[in-house]
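Following: one structure in structure tokens, then a few remarks.
Removed from the display is one protein chain of the complex; every other protein chain stays in position.
Presenting chain A:
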């Protein structure tokens, strides 16, 4: 762990304790030399992330939701394994009540119930999840790219470029995100309608436009990182060695900002899904006949007293997605920035134990994601 890591404070009490735990195998007797080799920054980050139970569980849950929504009703022409699709109407079974239950454990024909036209709510929810996730990913990619480019260029080149770009950022950031997103959502649906494209194109256009509006916060952060990194010695050294601006940016500065970018894009995506569902709820997002999780809630909220299941499940999916992404983002932040790392009292106690005792325990904890076998 002698490797340099940006932002790490040598005297930080938390990291000292954890360091001791990390160094334990190195000092344990009977080790072969090759096991003491240093780890790359990526490995360090991955290790720290995998130690964070909440983040790993959240990542698994998020993956499950994505897989469920994609495989159940399929994507585009590819059919999924679920027997209904979001548009087929049918007879109402038992008033459309959910057939899923715990006692006895059963799934039934319509696990989430049916709406008043007899459409299967599970299929509708899955389509809503797909579209909401799609918007979220597009927003993340677009906002991440634009924010990084604008912030990076402004922070690296300074001068007039910076002044122009940062004033542009100021102009956009002063418009409340809900306001700008609602206007863009309205424009997106209008544009798709006028072009005569299929309605599902709204989802993509919506994602692109919201992404184009939500980059300024990231741009400011990336600019800050670039400003401090470009003054560092290793950048000076690269410049003296004759490296071009492109090489300095991509080889020397950008890799050091990956942490900030990843964490903030993740958190941006969790707010993007809330924003998209809110827009669809207000009627400025995904349009009929397509379903988004927000539109499902908006369409069914009047039926809440009589048929609450129409309202429960879409909300549960929104909360699950947003919550898991938040936990993943939090885990990533801890992994990239060890100063805010979680301190594990159990590990500290183990580190204080005699070495041979500790070596024994390492074997048992390796199962719990302790990383490479030693």
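Criterion: a contact is a pair of C-beta atoms (placed from the backbone, for glycine too) under 8 Å apart; a residue touches a chain by one contact, two chains touch by 3 or more; residues count from 1.
What we mean here is this: contacts and distances are computed from a predicted model.
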item	value
Undisplayed chain, where the name is taken from the UniProt record, one of "Transketolase-like pyrimidine-binding domain-containing protein", "SUF system FeS assembly protein, NifU family", "tRNA uridine 5-carboxymethylaminomethyl modification enzyme MnmG" or "ABC transmembrane type-1 domain-containing protein"	"ABC transmembrane type-1 domain-containing protein"
Option from A:172, A:227 or A:243 whose C-beta touches the chain left out	A:172
Of A:62, A:235, A:318 or A:335, the one touching the omitted chain in the full complex	A:318
Hidden partner interface residues of chain A, rising order	13, 167, 170-172, 174-176, 178-180, 182-184, 186-187, 190, 270, 274, 277-278, 281-284, 294, 297-298, 301, 304-305, 308, 311, 315, 318-319, 322-323, 326-327, 330, 340, 342-343, 345
